[in-house]
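The complex appears here without one of its protein chains, the remainder shown in place.
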Amino acid sequence: MRQLVGVVGFRGYSGAELVKILAAHRRVEPVLLEHGQDGDDPRPFRLPKGLLKIPCRPELVAEHSLAAVFLATPPEVSMELTRPLLETGAKVIDLSGAFRLRTAERYAHWYKEQHTDAGLLAEAVYGLPEFYREQIRGARLISNPGCYPTAANLAIRPLIRSGLLDRSRGLICDAKSGVSGAGRKPSLKTSFCEVTENFSLYSILNHRHVPEVLLNSGLEEEEFSFTAHLLPVDRGILETIYCRTSVGKTTEDLLSAYRQEYAAEPFIRIYPQGHMPDLLSVAHTNFCDIGVTVAPASGRVVVASAIDNLVKGAAGQAIQNMNLCMGFAETEGLL
Amino acid sequence: MRQLVGVVGFRGYSGAELVKILAAHRRVEPVLLEHGQDGDDPRPFRLPKGLLKIPCRPELVAEHSLAAVFLATPPEVSMELTRPLLETGAKVIDLSGAFRLRTAERYAHWYKEQHTDAGLLAEAVYGLPEFYREQIRGARLISNPGCYPTAANLAIRPLIRSGLLDRSRGLICDAKSGVSGAGRKPSLKTSFCEVTENFSLYSILNHRHVPEVLLNSGLEEEEFSFTAHLLPVDRGILETIYCRTSVGKTTEDLLSAYRQEYAAEPFIRIYPQGHMPDLLSVAHTNFCDIGVTVAPASGRVVVASAIDNLVKGAAGQAIQNMNLCMGFAETEGLL
Amino acid sequence: MRQLVGVVGFRGYSGAELVKILAAHRRVEPVLLEHGQDGDDPRPFRLPKGLLKIPCRPELVAEHSLAAVFLATPPEVSMELTRPLLETGAKVIDLSGAFRLRTAERYAHWYKEQHTDAGLLAEAVYGLPEFYREQIRGARLISNPGCYPTAANLAIRPLIRSGLLDRSRGLICDAKSGVSGAGRKPSLKTSFCEVTENFSLYSILNHRHVPEVLLNSGLEEEEFSFTAHLLPVDRGILETIYCRTSVGKTTEDLLSAYRQEYAAEPFIRIYPQGHMPDLLSVAHTNFCDIGVTVAPASGRVVVASAIDNLVKGAAGQAIQNMNLCMGFAETEGLL
Partner (left out) sequence: MRQLVGVVGFRGYSGAELVKILAAHRRVEPVLLEHGQDGDDPRPFRLPKGLLKIPCRPELVAEHSLAAVFLATPPEVSMELTRPLLETGAKVIDLSGAFRLRTAERYAHWYKEQHTDAGLLAEAVYGLPEFYREQIRGARLISNPGCYPTAANLAIRPLIRSGLLDRSRGLICDAKSGVSGAGRKPSLKTSFCEVTENFSLYSILNHRHVPEVLLNSGLEEEEFSFTAHLLPVDRGILETIYCRTSVGKTTEDLLSAYRQEYAAEPFIRIYPQGHMPDLLSVAHTNFCDIGVTVAPASGRVVVASAIDNLVKGAAGQAIQNMNLCMGFAETEGLL
């Protein structure tokens, strides 16, 4: 008998991906939770048929004994819904940025609005299983990481922990994302004719995902530069990271550090020397693929980190978190 | 000394294409006519620099002695602006559907709104130069054809005039268009993630462009079926036309009819036997490319007709019309 | 304990899709069968890790007791490998066109080469489960259908069986396919720069898939016209079918016939009135989605049929066939 879990925002790209993965999960069954009205879907078979659909109201969530609720909603909606949903006894896994930073001040700075439930910030666990697995297991409220920070944090922390990063030289992350990362709401910037055959920069040096990397990777603010770009693809993130190691260190030295750090991780794949990840390798998977190239004579390092922004960067990681906090096998439904 | 011509709707795709072509035209110089407010353009160099920009008001149009005004606007705006602009003495070339049909009743039926200046319908000349060159030369108000009807009319009429079409069997037009044909206003249907890696049908058997084909090609309503599809490309239309000729007729027989019909036309290219047009062949050009394949044993005929929807299907043809009605060489600025 | 099944041609697009689906199948485990040398894959994680890879030799196939072998190979390779593989006791599911036609003459006509093992043509069962489920269950050699014929046959046969098709008017199939249907071998026609922002026709009125439709749909040669087009997408086929029904029949009448025909089918989805399938609805699924629009006043009918060419059009259907002939649940691994 599968436990019921709810999805708010199931019409968006992350929400629909959640529903699709959950529908094939052997331990849970998704329930569609209607909130607000964003109209019907033009594709009659976009979501699986036969799922329960109910209004997103705490009493109904309680009545149906939902074990967990995923919020694939804007941060202002997540801030409003989280507390009443927690009070039903459900775990809450929030895919917005509402609970990723640790203080109301930082939230207000980066998200340009007041936090309306700052009391929950201290409790929220940052849902990056490779870093915080134990805390996630016991969490009631999980803040699912942003897509860019997922690829960045996983690529950066081993460099720091292994001592292989020359911290005096800083680290630059040139990040490229597919369009689904911008959500499903129509806008000129994400219109087909503005994106196809195009490529552009945005949020140069001041993307709101920067503090998530600083909080979790071990880098200091003055060490980290981040710029985002929009790729003419539906899904996928590739980040090219530039930094330095000691002169004489080899590609193999750095790969060893990565392999050691992630030896037990089911969703991290370290590439063999001479290979670098690309978007198609991770599309529709929960993997984060990492490759490294070093120029030993200069100590130059290029690290490439690739994920599917809707899976490891959103829905897949959220389900990985659900698996952990509900006691299922971590990879259930994700391989 | 170049004459001034105005462009209303210069931020849209057809309007921007008009400005781009006109800026390189040796006989005229474009003036940007502001109407309504659709905000500034995110790309600072999207339109050529140094052009005059003035509000679209009849007194200013008169004051600047604009010789012609192009309306790259929705039909309701075109119906409102045309008469006052004509009264300034300017020619008006309207790219909307406002003046393409001949009666207010048919307009109301297909465009789902009342015509607000039906008095001009009788005067408007349908701007397909290959069919109506002489009328266009003398016209004051030119109704620029729709993109789909341009490719269809040019492909269909020679079949009828040559007597090679078996009219008892009907004619089916399976039309495919790039996304820029839907205009620049953001919508879910034209969002990148809904279009890339996708392909879909719309306006099945009841597209509003159907009456334009019936009025100009020589086909009767009961002979003509039309269905539109959305291609994941920025620009281009390809129409695949299915019909029958007499058993025994060859590809070369039909090609001869086309070559004869269009021998003097600068913008029609008939393909050699064994070749069919594609979108890249016509992209960024004012050509309509036509190819034919016949199966002599059955009389089956496939005709393919390709244009760039923003050029021969909109801005380029509008400038071809301007060249005619202002007495310039027909190909000026277009080759 | 999962049974072993082999895949020849695992580096091609259909072959890689087979391996991916089989790797998640609960009853079988794929073995990679090397045949010829087409070099290594640039993406180290393109295929699942940890699979057995052995040369494709009958004695090794026998030694490993492979229960079935999938041939994702060109027809000349399939003709060469099938008999020796059958002699090992393995079922053979061939994805090429080698065994789809019923005589060596027709094969030679359409495939422009002599059949080298015509003795097997009589035994081969055409693997379209919706039509030949019982024969497939007992088959030793299954000829997996072509991608275009799958979408066409499923859309056409209900029109004939229900008597709703006006057979005097013929039926036209305007078919559009993604590029993966052309296979992985590099060629100018499938180069990125020749395909992106393009759309083109090919195999006009004489595609080698035509006889497969005639053999299985119930249509006669003189009733059927077929033309293929290349879409700038990776995967997906959409066929737009034009025909006539009796004047007065409605969309709902035809939809009822489809729903009745396919009521028990797990992989056919009939669209509600007013909706038509698109490529994204079927991408990465084994569904064939069908929609219908009728103009009752004229009897005009438009049917749209969509599949993922690599799944229902190739690997997915092959696994559906394997499920049937090996006695598994038909949907195993495919939902």
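Should a chain be cited, it is by its letter among A, B and C, assigned in written order, with residues numbered from 1 in that chain.
Assume a contact is a pair of C-beta atoms (placed from the backbone, for glycine too) under 8 Å apart; a residue touches a chain by one contact, two chains touch by 3 or more.
All values reported here derive from a predicted model rather than from experimental measurement.
Within the full complex, the residue among C:E130, C:D234 or C:E261 touching the omitted chain is C:D234. Considering the whole complex, the residue from C:E130, C:D174 or C:E197 that touches the absent chain is C:E197.
Only one residue from B:R2, B:R46, B:H109 or B:K185 touches the chain missing from this view: B:R46. Only one of the listed residues, B:E17, B:D174 or B:E197, touches the absent chain: B:E197.
Of the options A:A24, A:L52, A:I204 or A:L335, the residue whose C-beta touches the omitted chain is A:I204. When the missing chain is restored to the complex, the residue among B:V28, B:A139, B:L219 or B:L280 that touches it is B:L280.
Although one chain is not displayed, chain A still touches it through residues 169-170, 172, 174, 176, 178, 194, 196-201, 204-206, 222, 225, 227, 229, 231-236, 238, 240, 242, 276, 278-280, 283, 293, 295, 298, 300, 302, 304. Considering the complete assembly, chain C touches the hidden chain via residues 13, 42, 179-180, 184, 186-197, 232-234. Listed here are the chain B residues that touch the chain not shown: 24, 42-46, 196-197, 269, 271-272, 275, 278, 280-281, 284, 287, 289, 335.
Definition applied: only the chains that are shown with their structure count from here on.
In terms of the distance between Cα centroids, chain B is separated most widely from A. Nearest to the overall CA centre, using the mean of each chain's CA atoms, is chain C. Inter-chain spacing, taken between the CA centroids of chain B and chain C, is 39 Å.
Chain A and chain C have Cα centroids lying 36 Å from one another.
Residue positions 194, 196-197, 232-234 of chain B are each in touch with at least two other chains.
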